[in-house]
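All protein chains of the complex are present and in place, except for one that has been dropped.
Moving on to chain A:
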């Protein structure tokens, strides 16, 4: 960790998830092992084989004023709510707008808007569409709105890499600060894709759990009985800041955002490469970028989505990159899979695990799959040791995108 480049720290956290409308309620529910998965009540549920999802615990329409909410896609609503929380949590820092950036993306974009606008257009014609239809459906809409809200003029970006989007956004934010483009970057991911077409499409790819009789037990990463992922929705956004800027204003620092590693499988458009090379390389590159050794890493928040094919490959990649000592959790067992939002909330969970030195247990892990040689947290949350520790958040996406973000205690 002896680099002379700009060090980046985390000074604010914001989230709205299936477990709670903010970071505190979500984190507390995770430590209690609660599930955010519940039956879907929309009328389209009869048309799909999956009858449950991780619906946001607090509806964004109950948080935002109606005139604001109606101009925003649901994914943008989540993002704006999480960004406001993160900004307040960081102490609403005084910063030159030219030195403030935003990197917030979504895996899918405003699919709810696309579908409802298409219906409206077909039924009533073009001139009944909201003039905000385009900014509602574009996946960079959240970044644009947050930049307007905060007056961020250093650049507003949206990286898109399916389920790796949130983590990649944080990686891009770290790079923005290191390269000198910004002192503060608001970064993370959002998603609102619990819609019949989206559920049907993931079901068509045979990736979703159909454990309809036990929704809360359906997301079971690393368990022998897992049968697919569970769709969730929400957003997780962090405030990244140069250490110098944060120290100068006396900000509370949760952790250092020490490094990021990227790789691509170049193998299959949806399935992971069977040897786990891509995940392994992303973790190794994150270590190198952060100036860490495998022995420094005390904890991994695994991507682990509960699909039959993915989890064991990731366990193997973690073993090969880091060894068997790191404590591994899989919080999608409780939140479901937030797609583009996953890397955002799971980075927050990784940061809080370091900050509070406790790792939530994996829910529904009754019977771990054979051949897993990493230390999975089962039953109760596990305490982390004192001293200087590192932790990694893994996020992998359709397309073969692999991102590992390394955080350290400060």
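Keep in mind that, in the parts below, a residue touches a chain if its C-beta (ideal position, glycine included) is under 8 Å from a C-beta of that chain, and two chains touch if they have at least 3 such contacts; residues count from 1.
FYI, contacts and distances are computed from a predicted model.
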- Message: According to UniProt, what is the chain that's been left out of this complex called? Choose from "Circularly permuted type 2 ATP-grasp protein", "ABC transporter permease", "Alpha-E domain-containing protein" or "Acyl carrier protein".
- Response: "Acyl carrier protein"
- Can you work out which residue in A:128, A:325 or A:383 touches the chain that's missing from view? A:128
- chain A residues touching the omitted chain (full complex): 65-68, 70, 127-132
